Structure formats: C-alpha cells, structure tokens
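Handing you a structure now.
With one protein chain held back, the other chains of the complex are shown just where they sit.
Each chain carries a letter (A and B) given by its place in the written order, and its residues are counted from 1.
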Amino acid sequence: MEGQLTRQSETNWRTYRTLIIVAVFVFLVPVWARFIPGDVLHMDIVNIMVLAGVYACAVIGLNLLVGYGGQISLGHAAFFGVGAYTTAILCTRLHWFPSWLGIIAGAALAGVVGWLVGKPVLRLKGNYLAMATLGLGEIAFILFQQVKGLTGGTVGILDIPPLSVFGLKFDTDFKLFFVVWALVMVLMLLSINLVYSRVGRALRALHSSEVAADAMGVNTSRYKVQVFVLSAVFAGLGGALFAHFQKYINPESFTLALSILFITMVVVGGMGNIWGGLVGVVILTFLPSVIQALPQWIPGLPSGLSNFSNYELVLYGLLLIGFMIFLPKGVAYGLARAGGFTEMRARHLRDRIKARKIESH
Amino acid sequence: MSTNDSRQVRLLWGSVAVVAAIVVATLIDKGSIGLQLILSGLTVGSIYALVAMGFSVIYSTTRVINFAQGGFSMLGGMLMYTFSVQAHLPPWLGLILAVAIVTAFGAGFERAAINPLKDKSVITIIIITIGLSIFMTAVAKWIWGTDPVKIAAFTGEKPLRFLGASLVPQSLWVFGFTLLAVVLVFAFFNRTLLGKGMRAAADNPDAASLVGVSSSTSSLVAWTLAAGLGAAAGVVIAPINFAQYSAGTTLGLKGFSAAVLGGLGSAPGAVVGGLVLGVLETITASYLPSGYKDAVAFLILILVLLVRPQGLLGKPESVKV
Partner (left out) sequence: MAPDTILEIKEVTRLFGGLAALKDVSFTVERGKIKAMIGPNGAGKTTMFDVLTGILRPTSGDVFLKGESVVGRRPDQITERGMIRTFQTVRLFEGMTALENVMVGCHCRMESGFVSNSLRLPSARREEALLREEAMAALKDVGLHTRANEIGTNLPYGQQRLLELARALASKPDILLLDEPAAGLNQYETGELSSLLLDFRGKGLTILIVEHDMGLVMQMSDEIVVLDYGEVIASGTPEVVQNDPRVIEAYLGIEA
C-alpha cells in the first residue's frame, strides 16, 4: 500500500487528470466564492487569487529547485523583482512597448541573471547556499533602491500599463484572474512533464545523493544551474505579471520577506510533491485574510484581538512553526495520505465485494 | 602544503592587507573625521560581534543557523525598557530579569521546536527559526508598538573626547561587554569539558555522548547560551541603538554576515568579523550614498562564502562524500 502512495505514476495521465480538476475548480472561483459566509466580497477573493496566481508562478519554479532538486534559495524575490522592473521600465519608458513582450523580456532577463549568479553560487551546499542566496537577494533589493535613474529608487515605477495581448486589454481583476491562472496551469503542465521525465529523475537523484548521481552519469552541476535558471524564469514571469497587475512597483514589494514567503509556501505546501507549490501558495496567500475574517465567523473571539496587523503576524509566525513541527512534509503530503487512505478503503471494499461474488458462485 | 592551502593563506593575508589599507587610506583622507568614523565603526562593529557570537554558538554545536538570533537581542533591549523605565526597577535588576526571561524563552523554544526536529532537512529548520523571528518581531510590535524606545545609558551621556574624535560612554560598555563575552565563550568552548564536548558533538555525536554530552544536551545549552548572550547584548546596546520592534531583523542579518566573515563557530572570529564589518560599513557610508552601506555586509558575505567559506578564523568543514 505504501508503494501505491509513494510511487510516481509511470504515465502522466493520472496527474493530468488532477490538473484538469484543479483547473476547473480554480476557474469557477468567481462562482462558488459567492457562497462563502460573512461579509466577504467575492471580488476581493478574485483579487487575492490574482496575487496568488502571480506568486504561484514563482513558487512552482522554486518547488522544482528546492523540492525536487534539493537546493535552497532565500533570495528568489530578486528574480521576481527583475521580472517586474524589466517590464515596468520597458513599458513606461517606451510607450509603444507591448506589455506581453515586456513579460517575456522580464522572464528572460530573470533567467539570465539566474544563470550568472547560479553558476558560482550553486557550488555551495545547504546552509552556505541558503546564506549566499539570502545575500544576493538583499543586494538586489539594495540595487532596486539605489539605481534611481533606472528603477525610480524608493518611489518605484508608477502608471504601468495593464496587460494587453493582441489588442485584448486585461485591465480588470477578473480578466487578469483568467490570464494569470491559465499561465499557472501551463507552468504546472510543464512541471509535471519535467518531473516525470529523465530530467525529473536526475533532479530527484541529485537531491537524494549527489555523489551517486554523479557516478551514474548525471552532470549534477549543470542540472543544478539549469533548474535554478528555470526557477528564475518562472519567478521573473510572475514578477512581470505582478507589475501589470499592481500597476506600480517599488522596492518594498521585493524584500527578504517575499523571498521567505516563497520558500515557506514551498515547504508548507509540500516539497517534492508536484502540487506542493500550489497548495502552499493558496494556503499562505489566503491565511492573512482568513485570520482577519476569523472574528466574523467565530463570534466568541474577544475584540481585544481585533488589532489585526499585530495578532495576525503573531499567529502567522506560530503557524509557520506549527506546520514544521506537525506537518514537516507539507500539507500536500498530508492530503495525499488522506486521499490514499480513501482510495485504499475504496479498493478494499471493491475487493471484498468481488470476493463475495466469487464465493456465491 | 598543497597549493590550495597556500592559496588560502595568501587570501587570508591579502584580505587583512586590503582592510588595513582601506582604514589607513580613510585616516589619511579624512584626518580626525576619519578617526571618528573608525570609532563609530568599531562601536557598531562590536554590536555586530555580539550578535555574531550568538550565531556562532548555535552553529558550531548544532549546525543550525538561527535566523532569530537578532530577535533575542531586540527582546533583551525591549524588556530592559519595560523593567527599568516603565517599571522603574533598578537597572541591574532590569538586566537580570530581561536576560532571564529571554534565556528561558530560548531554552523553551529549543525543547519545543528545535530538538524534536533535529533530523529534518536544513530547510525545515531554517523555516522554523524564521518563524520564530517573525513571531518575536510581531509580539514586540504588539506589546511595545512601532516607536523606538529610549533607555538611559549606564554611566551617562556626555561624550568622551579622544584625539579629536568623540565617543559616548555607553560605547565603552559595549566594548567591554564584547571583550568579556568573547573571553567567556572562548573559555567555555575550549577549557570546559561541557564546552569541548559540545563542539565535538557537532562533528562526532557518538564520541561526544561517551563523554556525557549528547547532541540533545548540546543543543539545549547552545540555545540557552545564545539567547542569554543575545539578550545581554541587547541590553547593553539599547542605549546607543534605540530599541525597536524591527531591530531584530537588521541586527540578525548584519551579525550573520559578521559571523560568516569571522568564521562560523569561532568566538574570536565573531569579534574580528564584527569589527571589520562595522568599520568597513561606516567608511563606505562616508564615501557612497548611504543606501549602499547595507550592501557591504552582503557583498562580504557572498565573497567569503564563495572564496573561503570558513571565514577568517574558522576551520573548514569536512565534506562527507
């Protein structure tokens, strides 16, 4: 039974099927969000979903790097920022510059930066790699602040035009929601394909034992850099979308806190699980809103706690610690086990029915 | 000696020479202002050194990077404010209470969240200490609000004059405490059985437990020590730095870079790293726009990790194949 739970499907079909179910579920959010009790506007949910979507781009890539490749990055907000600033600068300085091209440019430039820093830094391992990526992320933040001529300094860049593709303008949250999540589904599809392939196995092998992977013919240093670049590209894509969503950006959007948020989403969601990134993104993007809305749903909560921006962060820190203690493998793993148990029971039931049928003959 | 070793030695002396050259150049260029800069750099550097020591203590015994180390110092300072200013308790009592509370908290956290998870991956532990950092910052914001709080200096505010530069008396307290701390920590890890056992436990847990030091004990003592040291540092620093809920993160990051520069796991290294970082930072701020000052810490961090991960005074970690 353990084998059933833990083996990756040999064909991709089971996972594709789940992807379709997830996609349907997500795209129907504007519909079923209306049924959430309390004073919650369903359009607010759509707005939060757009943010979750752009974060998801970064987190899906990061999950490949951390969960599958076994590396660490505490500086991924930098790539998110590179993507955002690239498209913002291009679209505001050159008024003719199409935003869809800006997004591609943002993702590409993030990838280039990822390659340049990845090559030297990925020689480091574990804690050292964590520290180095943290340092790089901070340097990027300082550059965003200081290179005022390009980035607008602490003020940032305003009036970023909305996303438009071939004349179609995505200027409302609602329209952006569909575009962003369609892209997220595409990125998920690419990830699924990658994970169930030679590349995915190479990554998992190098995560498990770099020495053995090398000995088996996997060029581990090249793979580490490649998956790092991939995660940088995905993050840059998310950042560029973010710029066209918020319509203004400043360095405060790309701090260490965001890098930490990304990595937390990966870990809480479930490393090494293909859905880990998405699960983590959704949980942690909605968590603050859920905490804020709690007093509405639990009438007994004392109003002293309603000083939101304080206790919400306290709870956040506690929850982070709690997740690591009680669900170290992540939520997705917990869900998979639950799903696995249900599937196991269903199969047992089927087997018992079959056995009885045979007996009665 | 292999070529790599001699390269390392050259690097070491090379960097010492570079730092010395920068300091001398600044003194020549700026005269007595230069001396002022160096002195403030040393003061700020001592602050970094104290935080760096906390990192070193935990890292050298458990290989854990405690992202909340700066938070211990922040809480120490804030609690000192509560006890000595708000509650009007005598400073020595305030100090003891502040340190005791933070130390107990650190030890408790180690038992509740660090020890049970010692076999988990590096990234899990990193997230836990990050969670602690977030928690501590949020609690501080909740209890004390966002404004910085003022604590009286131990022996007054009147600046002392020294060769054309001035120094507040509290700086001397910081220097003195740093010196005391490094002596105590060094003595503990190199002269006591418990301390030596703890260092051994990081590399060879079985041998260490034979001497009666399990990795569990080691971890608890390390965290207790780091929390206490951090809190005491926070109290001594607070009159200069203005205690504030957000101080933990900045202190943490800078202290962290200082620890890596000096050598994670070396108490004297922490001091050297902190002082060098403080001085270089202050000098940079006088020549470049102030925003770039913070980049110094991170550039040094990355440089050290890429070129000589064990830092100036640390020992290279054996890589298990």
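Miscellaneous remarks
We take it that a contact is a pair of C-beta atoms (placed from the backbone, for glycine too) under 8 Å apart; a residue touches a chain by one contact, two chains touch by 3 or more.
As the structure is a prediction and not an experimental result, all values here were calculated from the model.
Only one residue from A:Leu190, A:Ala257, A:Leu287 or A:Leu327 touches the chain missing from this view: A:Leu190.
The residue from A:Thr15, A:Ser73, A:Thr133 or A:Gln226 that touches the chain not shown here is A:Gln226. Only one residue in the set A:Met216, A:Val290, A:Ala338 or A:Ile353 touches the chain that does not appear here, and it is A:Met216.
Within the complete assembly, residues 2-3, 6-8, 10, 12, 190-191, 193-194, 197-202, 204-205, 208-209, 211-221, 226-227, 230, 272 of subunit A touch the chain that is not shown.
Here, only the chains that are shown with their structure count from here on.
Every residue of subunit B that touches subunit A in the complex is listed here, in rising order: 59, 63, 65, 112-113, 116-117, 120, 122-124, 126-128, 130-139, 141-142, 249, 253, 256-257, 260, 289, 291-292, 294-295, 298-299, 301-302, 305-306, 309, 321. Contacts from subunit A toward subunit B in the complex involve residues 66, 72, 74, 120-121, 123-124, 126-128, 130-132, 134-136, 138-139, 142-143, 145-146, 211, 256, 260, 263-264, 267-268, 271, 307, 310-311, 313-314, 316-321, 324-325, 328.
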